[in-house]
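A single protein chain has been omitted from the complex, and every remaining protein chain is retained in its original position.
Chain nomenclature is as follows: A, B and C, assigned in order of appearance, with residue numbering initiated at 1 for each chain independently.
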Amino acid sequence: MQHIGFIGLGTMGAPMAANLLRKGYAVTVWNRTAAKADELVRLGARKAATPAEAARAADAVITMISNDAAIAEVYDGDNGVLAGVREGAVIFDSSTISPELARRLAADARTRGAAFFDAPVTGSKPAAEDGTLVFMVGGDEATLRKHESILLAMGRKVLYMGESGSGAVAKLAHNAIVGINTVALVEGLAIAASGGINAAQFIELVQSGGAGSKMADLKGPKLLAEDYSVQFSLGLMLKDLRLASSLSDSLNVPTPMLEAAKSVMQTGQALGLGDLDLSAIAKSYEQWTGRKLNGGGGDK
Amino acid sequence: MQHIGFIGLGTMGAPMAANLLRKGYAVTVWNRTAAKADELVRLGARKAATPAEAARAADAVITMISNDAAIAEVYDGDNGVLAGVREGAVIFDSSTISPELARRLAADARTRGAAFFDAPVTGSKPAAEDGTLVFMVGGDEATLRKHESILLAMGRKVLYMGESGSGAVAKLAHNAIVGINTVALVEGLAIAASGGINAAQFIELVQSGGAGSKMADLKGPKLLAEDYSVQFSLGLMLKDLRLASSLSDSLNVPTPMLEAAKSVMQTGQALGLGDLDLSAIAKSYEQWTGRKLNGGGGDK
Amino acid sequence: MQHIGFIGLGTMGAPMAANLLRKGYAVTVWNRTAAKADELVRLGARKAATPAEAARAADAVITMISNDAAIAEVYDGDNGVLAGVREGAVIFDSSTISPELARRLAADARTRGAAFFDAPVTGSKPAAEDGTLVFMVGGDEATLRKHESILLAMGRKVLYMGESGSGAVAKLAHNAIVGINTVALVEGLAIAASGGINAAQFIELVQSGGAGSKMADLKGPKLLAEDYSVQFSLGLMLKDLRLASSLSDSLNVPTPMLEAAKSVMQTGQALGLGDLDLSAIAKSYEQWTGRKLNGGGGDK
Partner (left out) sequence: MQHIGFIGLGTMGAPMAANLLRKGYAVTVWNRTAAKADELVRLGARKAATPAEAARAADAVITMISNDAAIAEVYDGDNGVLAGVREGAVIFDSSTISPELARRLAADARTRGAAFFDAPVTGSKPAAEDGTLVFMVGGDEATLRKHESILLAMGRKVLYMGESGSGAVAKLAHNAIVGINTVALVEGLAIAASGGINAAQFIELVQSGGAGSKMADLKGPKLLAEDYSVQFSLGLMLKDLRLASSLSDSLNVPTPMLEAAKSVMQTGQALGLGDLDLSAIAKSYEQWTGRKLNGGGGDK
């Protein structure tokens, strides 16, 4: 039986760890707020006092952390994953981090005899619960293939993206599209609503037509209901757009669409929408147009 | 048996008229290039010498024309639809025109005792052939409901959008999203490719993840194959983005995403891509990055 | 002594007509609000009942009107300039109109035996009063040279731009730069202020350095004083940016800077700033950053 060290039990991490337990893995968990580990313990997990301890006996370590700074805290120092990880073990980081950090962690892991993979996911809370995440992975392909069954215990697909950092690059490029498509949906709705079209009918049209998208399916109903409860927060999306913009700068890729979406999202952040769902960017357009986006129109 | 006058037998119009014949309508056709009418005649259509003549005996007139100028030519003057249309008839225009023009034609039709509807479609050639178009319609709702079976002979859904011009508004807002989503896909691919990601793997990721969209499904394979044969031309999309931009200006809606997409598409037009599929915008990004978007990466 | 018909006595037109009187021209004026003509009458002008009457005896007609719609009203119909203008007369329109309209009016004038010039100006109210306007002129050059002394009675420079419509093109391209430079100034100030820099010191830096511009000189002090009294209104600038954008579309020129400035100005219009000076766009940035642009910083 393989031993897994699982670090980071937030909205995504907790159900991912639970799926590993359900599939029969021995899982040792660590979370900054220790209380969050208790439910996993009830499901059969062991609780570690530090990231290093969670890593110590593990064949594979999985980390799912919200930002670059916290990543360093979990990986570095005497209590960090890198201090505890065994020779021959693999490490999967499923956070969204910069390609530079991914490459730095891969180099550090190599000096300990371990293999690090940047393995971010697409799919939010429901997909983490259902085990239908998609992993995009950077690192050594042969080693990945030996261990990908661990990822498939939490997801439905593992896409190999290339050498270390490639998972992070793919995630940022992917999320740039997510951010742009979402603002596009809202902007289109703003045009339609300002032109007197009923919002529900417009969203139905979008979903029926060439303008359809995952984001239209996910966010359309939220926009109609003005339900801005978080699936993926505007603030985290803005963070990803900034990372993607910085990456594009370093690769010398002109990205006018990304920059436009970033500027719009920044106006949302400035309006205090950072902790709401990213679909709340509708409020920026409502302010600009002086009109509810889900209001009136048509003759219903 | 209802009589239909059908005007405009291009890529979209010809299969739409054929579907009407197949469903048992009596159809009289007119096309600027008369030869194009011959195949419809073989299927049972009558051929008219002028738009007015095609309209004369019709219970319903349908027009499917590529631009505003041609629309005026078909509607106005002694040989135009408005000169021939019967009192009590309905007119559906399925072209993509400006809301102003739609409202003008509706007013003109009213003076002849006819009811005009702006009824643009989403769906391209295959949908026109399969009869799975979606119509978005502006005009009087009660009158529309009495006659929508005609549209449903050519499509799978009729969405009522509001008073005259609302169909045109909805179409432009919808197509703004289509244009933005397409450029977003290409821009994301440009980031990924420049970061060393294999294009096929990135497109698979997009289709699997939150970045998925109708355009990703339709254009992803074309981008990988560099197959820029036309489904919807870059030049026509640019025309729609300009109409959408002009509409947004008149409605005082800030549209940074639309403007960014329009600027990018204009660089494509300048590169001579106007007659290729809109996915050919990839060539602008290839020029900016000095790299094939569908090349290398990964280790395939 | 040459006779001038002067039509349009607004902020710009009134001092321009006064300068013509001062230089000894016989001037017949017309204004929609007749009362505005009274001060000119005190200075020696004759008052006409219609534009046609103002044009009737004139060697040269000058029009200075705020928008395209009003232009048509002044030129067309039985009471319009074109109905009254003498054969051999010249017409200068100093409004900011679209190149299309300029070419249409030139063609119409030609049928009456008159020569029409689009002759917009750069310079605002003070320049109109001091007679230091700069005219940019489209039309026949030889005819212009014969009559340019009339323009030089109101301005300091006459720049010949090319055939009919070229004055309008030059004006829109010029004002695009004005709009962009103004938003650039405000955006730079927003970065500086958000980074803790004192606004007055930043404006001094801009005026001392490579970032200097006419707009920095004109609008810098207004920004510091939050004095948004109108030199050139945000709404009129937005109108010009829209005309410039529409012109660029028709010329197939990608204009990402213009589009960005237009989107920003539209957010200002939506905030109700249309009737303030265009420097009031600072309020959009204040809202986005949650901070006064002319506040704190430094340690003064």
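Everything below uses one rule, namely that a residue touches a chain if its C-beta (ideal position, glycine included) is under 8 Å from a C-beta of that chain, and two chains touch if they have at least 3 such contacts.
Everything numeric here is computed off the predicted structure, so don't read it as measured data.
Asks: Among C:63, C:95 or C:248, which residue is in touch with the absent chain?
Replies: Going through C:63, C:95 or C:248 one by one, C:248 is the residue touching the chain not shown.
Asks: Touching the hidden chain in the complete assembly: which of A:122, A:194, A:269 or A:289 does that?
Replies: Residue touching the chain left out of view: A:269.
Asks: Could you list which residues of chain C touch the chain missing from the display?
Replies: Against the left-out chain, chain C lists 99, 122-124, 134, 136, 141, 157, 159-163, 165-166, 169-170, 172-178, 180-181, 183-185, 187-192, 194-198, 201-202, 204-206, 208-216, 218, 232, 244, 247-248, 251-261, 263-264, 285, 288-289, 297-299.
Asks: Go through chain B and note every residue touching the omitted chain.
Replies: 256, 266-267, 270, 287-290
Asks: What is the set of chain A residues that contact the non-displayed chain in the whole complex?
Replies: Chain A touches the chain not shown through residues 242, 245-246, 249, 252-256, 259-260, 262-264, 266-267, 269-270.
By definition in this document, only the chains that are shown with their structure count from here on.
Asks: Centre to centre, by mean C-alpha position, how many angstrom separate chain A and chain B?
Replies: Centres of chain A and chain B (C-alpha means) sit 36 Å apart.
Asks: Nearest whole angstrom, what separates the Cα centre of chain A from the Cα centre of chain C?
Replies: It comes to 51 Å between the two C-alpha centres.
Asks: I'd like to verify one number: the distance from the centre of chain B to the centre of chain C, where each centre is the average of its C-alpha atoms, in whole angstrom.
Replies: Here chain B and chain C have centroids separated by 39 Å.
Asks: Give me the residue numbers in chain B that touch at least two other chains, ranges are fine.
Replies: 252-256, 259-260, 263-264
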